[in-house]
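Of the protein chains in this complex, one is absent; all others appear in place.
For chain A:
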Amino acid sequence: MRLAFEDVSYSYEGGEAKKRRGRRKKDAARQADWGNAPDAVWALRDVTFTVEPGEFFGVAGHTGSGKSTLIQHMNGLVHPTCGRVLADGRDLAEKGVATEVRRQVGLVFQYPENQLFANTVYDDVAFGPRNMGLGAEEVDRRVREGLALVGLSFDELAERSPFDLSGGQQRRVAFAGVLAMEPEVLVLDEPVAGLDPLSREEFLGLIRELHAGGRTIVMVSHSMEDLAALSDRILVLSEGRVFRLGTPAEVFADAAALKAVGLGAPAPEAFAASLREAGFELGRDLYDERTLAADIAAQLAGTPVAAAPDAAVGFAALRAADAVIEGGGDDA
């Protein structure tokens, strides 16, 4: 499914689009005019982008930049004040479309374990499929599959109360509840927030697998490392506007600009930038821990890396770096 945002603006003041469905068509055609309602609080302003099928789409932004509002547009929980959100060309604000699209766009909120409610894990995971009006057999199949996808044992857990499980397991159950609806697009709001490092890695692995299985993933995260490692493209929001949109390499190329909107480059990339400033020749567009380690090792060994023309330059840079480090040490 292709999700397209066309000049989407959203204001809390103008909210409750439902009440004004009759006026919607006219409003949607109208361009947001910021002078119209100077007091209105705009959570999103003229946001335009498309999530392509099969893509891993990262969303980053400072707290309050409109990320949560943005993803709530993706399955029609809120409708734009101005502009349109199209799912395969159909306007989500039209009657009935949102209900249908909710089956294809699974939205996992932040701390989804807080939304568990049923007596048993089985019933909780089955909530979505049952709401879709599926038969008991199909529901059963989907619950088994959902639990299997998140790596939980059906036989062990299905009849237990979700409230008896550990925090990490609860989150998996909540995840399974959305996966059981078999959505094409999975929208995740901070899926690994508050997890310990191990479960974090496991969870990211799980998300990677789900993506490899053909699902479109939209992931909101505060961790630039996770976004850089997983995303095909990253959308950076700032004060409700699109600040950057592009591949991780493009987005993280300008670390200073990112810093200005309250974000930073991923740690390896930031480190690479500091090394470059100190005179290292690092040629790649985007570094992760492994490639950075390899290139530093290559430089230290005196072997020119791809972008370093000859060893002499490398050594000169190294000496310069040493001088910088020693100078820093004296100051301290």
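Points to keep in mind about this one:
Rule of thumb we're sticking to: contacts are C-beta pairs under 8 Å (C-beta built on N, C-alpha and C of every residue); 3 or more make two chains touch, one makes a residue touch a chain; residues count from 1.
By our rule, contacts and distances are computed from a predicted model.
Name of the non-displayed chain as stated in its UniProt record, restricted to "CidA/LrgA family protein", "Energy-coupling factor transporter transmembrane protein EcfT", "NADH-quinone oxidoreductase subunit N" or "CidB/LrgB family autolysis modulator": "Energy-coupling factor transporter transmembrane protein EcfT".
Touch with the chain omitted from the figure is made, among A:2, A:90 or A:103, by A:103.
Residue in contact with the omitted chain (choice from A:77, A:148, A:260 or A:301): A:77.
Although one chain is not displayed, its contacts with chain A can still be listed: residues 12, 15-16, 72, 75, 77, 99, 102-103, 106-107, 109, 112, 114-118, 127-128, 130-132, 163, 177-178, 181.
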